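I have a structure here, written as structure tokens, and I will follow up with some questions on it.
Of the protein chains in this complex, one is absent; all others appear in place.
Labels A, B and C are assigned to the chains in the order they are written; within every chain, residues are numbered from 1.
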């Protein structure tokens, strides 16, 4: 019976890192099954994702963890160990449209997304029945300009109470405050439409139609406090033409948004993403 | 032996247009082989491309042309008749990179692009040998801030002298003046990279790399005088990842630019594009 | 208030068809909004889809219908008139996997698929709860080699009873008999995986994995009695690599199957498909 552990590392790129990590793991009896790495020449950063089997450790996990910790100090590593002992706990934020929510809940149910979803939060009551159909608690917190700060506090309390480790904005049509996002760095995934050229402002599909674009796209990214748009996780496009009405574009956009968001969430849940300098390394 | 004629029509959308056009053509003995049409509900505009065979006309072409002209006046049509009696005459503007030029000349040679190319213009001498290899006159007109207006006059004189009907900017790294573009409305096709989100300014592939995009794109469009970016003809994208260096992005971008530009030029040469309100209807 | 009617025509390609149809419609006061056509040179066949508005008919629909009928006789046309007075009635056949069923029911609910779904038939009880969640009658008809003919009779009786006009095989893992399919010519849509190169037999994703394909695909087609595989409606692919396990291929395949089947069903419901010589003309 394998005991699979994932180690994610990022640090300044220096000679000997790969060998040092391999030696520490191997020296403790861990069997490396999979190792993917990346060096970014322009920033001088090194990234690695190692999956290893601990079923024949010579020592115990505590000893191995200390050895990794020492190595991390030597190489100035940020690192994360995930032993997959329990699925990540996820909250989904929605507004009125259900395509992404439905898709995520279905993928969770058939086992594509390995996680717990103990909480769905919405600023509208519309999607309560969907949550109910999947037996997930649904909390309706209406947002007005006046109560927004207060409601965010309630949201944060709920996330805390449920031990939430990832927030998915599944077409949640509210902008989260910087305070909120700073409390969940790299732990809020958002999906939005993308066009070539880009459009700013409301009714983007109407504006894309006016502009006569031949492709529409969607981008999943981490939401960040200080930037308009955080690190991009995944993107995709679909062709369109003058034959497509605004409604056709919106329909095609829904399919894209579902797929792109689901792929991004899956990559996150499987510890395949490292972020730096407002971009991602995705070890797929 | 078929005598294929293409009629392109755009006008305010009114009842009876389709039937009226079909009757005029049929009444003169023209056989409609192909008709594609589009109504744009938001602007109330109607567009049609009809291909018909004139080999069994009851009358002559002059009579048919007059009948079409009368109909056009009644329905306030803009229209264009192309009897394909001779290939369109095309000039290619280039700077230093040869991927689009090479690709266009190869496609011309194998018959994919039906046109004459009597002229290649460049602000650098580098691609002279490519022009020579394909036996096409190459004119080197260096551009400086001081001589730009003067050189554009020479370019326009050359286009006039060679009876040029389409200018392809095949990675021509100079901005054409409004005066130039106003003389070739809807007759200058440009290709440029496109990203999600969009980047403005120089070194776009470097900036796309910094931003960590997962797709890079290219857009072919008509160059227009009064707008940053004219009607989009064709777009496409290719996937990329953190594994791609800036050089990889540039390489992938070259392949995209070649394909997207060649498709746009082909659609134009086959009279498949109608423009209005800064966008295109592409009857492919 | 528009009264939109769709006319689908296929016939031997002869001169004057386009004009004759336009005249008949126009002469009765119908306003042609949209006309798409295709001539297949190799078979000499002509196809057209016309959408017209009958709100200002000079005569009545019966008179128009008779005029179309006369024209159809003259040009040996097969034709179909759909006034969209009521949505098509659709039955979905499933076995145990729910991804296509779920997706179709969701698209029906949000209005992407305009149809009635009064019946879900399955050879297994597993998806009863899904049908129930969407309030659709679910009939469990187990199939064994012994009872197959008998159960098909029951299926046909159900389809008859519910006035079913389209059967969607949404991963229904039984082969329908020729007798069944002859009773629904061009009215049974199936979805299956497709690979390059093709694999025959069971466990196709396992075999695709063994073969090391770099793309997996899905094809939606009409099921036909006398052919291994009927007219193709829609196809798409997704990239894969050595990193994908069999489970990854199956997961990616599910997403493809959902999308491709939904697109095919939509095209059928909107009367956009004409079939001939075991292939389709899709006026999208």
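Assume a contact is a pair of C-beta atoms (placed from the backbone, for glycine too) under 8 Å apart; a residue touches a chain by one contact, two chains touch by 3 or more.
Everything numeric in this text was worked out from a predicted model, so none of it was measured.
Listed residues C:127, C:191, C:213 or C:249: the one in touch with the omitted chain is C:213.
Here the missing chain is touched by one residue of A:3, A:31 or A:278, and it is A:31. Within the whole complex, the absent chain has one touching residue among C:204, C:231 or C:253, and that is C:231. In the full complex, chain A touches the omitted chain through residues 15-20, 22-23, 25-27, 31-39, 56, 239. Interface residues of chain B with the unshown chain, by the touch rule above, are 98-99, 102, 106, 110, 112, 133, 243, 251, 255, 259, 284.
Of the residues in chain C, those that touch the hidden partner chain are 38, 40-42, 194-198, 209-215, 217, 219, 229, 231-237, 241-243, 245, 277-282, 284.
The criterion applied here is as follows: only the chains that are shown with their structure count from here on.
Averaged C-alpha coordinates give centres for chain A and chain B that are 41 Å from one another. Averaged Cα coordinates give chain A a centre that lies 37 Å from the centre of chain C. Shared contact sites, meaning residues of chain C that touch two or more other chains, are absent.
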